[in-house]
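Missing here: one protein chain of the complex. Every other protein chain is in place.
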Amino acid sequence: MNTRAVVNEFAKMRHLRVGLVAAFMIVPITGLSLFAVVTNPDFTPNAPDAWNALLAGMSLGIPMLSPLLLAILASRQTDIDHTSNGWLMQSASGLTPGGVCRAKLVALGVVVTTTTIITSLLVLIAGVFMGITVAPPIGHWAGFTACMLIINLSVLALHVLLSAKVENQLVALGIGALGSIVAVFSQGLPAAAAHLTPWGYYALAQAAGYEGAQIKALPISYPSIAALGVLVATIFLILTYRFDRQEA
Amino acid sequence: MSSTIVSTDNLTKRYGQRTVVENVNLRVPTGSVYGFLGPNGAGKSTTMKMLLSLIQPTSGEVHIMGRPMTRATRRGLLGSIGSLIEAPPGYPHLTGAENMRLVQRLLGLNSQQIDEAVRAVRLQDQLDKKVRNYSLGMKQRLGIAMALARQPQLLILDEPTNGLDPAGIEEMRDLLRHLASNGVTVMVSSHLLGEIDKTANVLGILSEGRMVFQGGRAELMTASNPDVLVACSHPVEAVSTLRSFGARQNAAGEVAVSGVDDARTAGIVAALVGEGIGVFGVRREEQTLEDVFRNLTAGGGL
Partner (left out) sequence: MGTINVELIKLKRSLAWPVVVLLPVVLVLAGAATQLANGSQPQEGWKTVWIQSVGFYGLFPLALGIAILGSLVWRVEHRGTNWNALMSGPTSSRRIAVAKASVVAGLAAVMQIVLLVAVIIIGKVAFNLPGMLPSEYLGITGLLIVATVPVAAAQSALSMFLRSFAAPVAVALVAAGVSTAALMAVGNFALISPYGIATRTALLGTGMFVDAGTVTGADVVGILGSSAILATTIIAVTAVILERRDTRI
């Protein structure tokens, strides 16, 4: 039943231009990430920390655009069930609202995982094309991508819940927009404050940034990100099981 | 299979202080067409949702096909129950065919079942249009096709003729009769009393959350006790003779007496004959379902 529900969510994505939103998640973010590097006259491909510039670009680009785009993805996929009595139809076929939400997260999660990984790879490849001679810091890069993925999926899960619970999708989009702002500004906050909102964790996953006038690689707080993933997963499961028990 | 496919015991639903459904004992005989009637707000939709376990009752039980209907058992039972409640479902941005495929996948049906359902509602030529371009009647038919696709033993329909033109309504009536003759039990709620009159053989009437009548059509007519109409030679005198019965003259010049059973009717005739009034016709007034309904539900309106 669950795989069928997930396949159904993919079928519902037809005509929703999910591909377009996914493209927006890849191209502008990649563009933003490369932008700072490409326009920086000081950029030297031969410098030992050349890759850090790209990492810094991604560390800013992903948090700036992802929260809103994730909100849009979740909103469009969930709104169709609000407008077409879909919750009732699926309940009467044995698929509870909570189950539908779980299926949506899996289906959209596949899309988001793909876009996040592709973005990361594209920036990596771009770096090679720009002539960076040093070997890329694969471990740090992979860790960074994994953390960004976990945060993206967490934000996505929360938005699926929000869009399912609140029928007016502009609430979800407004919160998505606020999320973009919070995500960017959390980089300037102390780490403790960044833990307060899910978008703050983007700052905790920053792979490189300015220290003074230099770009340096930064340590990623893996435990914090892992904790976020576990926490959001738990919340998601609890709330979707509560949706299951909700009255029609 | 037991003779009742749906039975509820003291089914009650309360929202805070408001009791929407109270102590309803539904008995839907297998293979019947059950007409579920009631004014707006009587609790029909709520009751139907409880039958499908979409809403949990405050107290009381639902049994479908002999088994209790609860959150735990509903998965197994819902595969044999087709339903159409409230607005017809259907994702507007997908075509009719794509919507049917969603149902097919959810329930593990084969394409033959889908084809038959679509053909039964005559939607086979509209399947490639997006549902947002469907007329209301087509959306309704799509909803019924979705309910039929699983070849259910029980069909629960809330206002299935909503949005259909007279031809469509007649097709629906034929479809429901055809299903009933093939052993499918159909539970239909409707405001079109004339339609229900033609289609249903068992009726349940809900008023303000309570069941005020459940049984066959004939039973309903007798239970509602229509007036006795006497055609006689001297209506005015007859009325004064029968004053103690509350007799009056109606528009056709007949003498109408309310609330009398057969024994009393004989007594009335005897009394009139005794007074030398010629009696040449005694009959019970033809009540339509609408009259009965209105009396039973005390005129609950639009």
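Note that the chains are named A and B in the order they appear, and that numbering of residues resets to 1 at the start of each chain.
The rule we apply is simple: a residue touches a chain if its C-beta (ideal position, glycine included) is under 8 Å from a C-beta of that chain, and two chains touch if they have at least 3 such contacts.
What you are looking at is a predicted structure, and each value in this text was computed from that prediction instead of being measured.
The residue touching the chain not shown here, chosen from A:S75, A:T96 or A:T240, is A:S75.
Only one of the listed residues, B:N133, B:S181 or B:N295, touches the absent chain: B:N133. When the full complex is taken into account, the listed residue touching the unshown chain is A:Q169, out of A:T145, A:Q169, A:Q206 or A:S221. In the full complex, chain A touches the omitted chain through residues 21, 24, 28, 32, 35, 65, 68-69, 71-72, 75-76, 79, 168-171, 173-174, 177-178, 180-182, 184-185, 188-190, 193.
Everything that follows uses one rule, which is that only the chains that are shown with their structure count from here on.
Once the centre of each chain is set as its mean CA position, chain A and chain B turn out to be 51 Å apart.
Note for the complex: chain B touches chain A at residues 49, 52, 54-56, 71, 74-75, 78-79, 81, 83, 85-94, 98, 101-103, 105-108, 130-131, 146, 150.
By the touch criterion given at the top, residues 1, 4-5, 7-8, 11-12, 14-16, 80, 83-86, 88-95, 244-245, 247-248 of chain A touch chain B in their complex.
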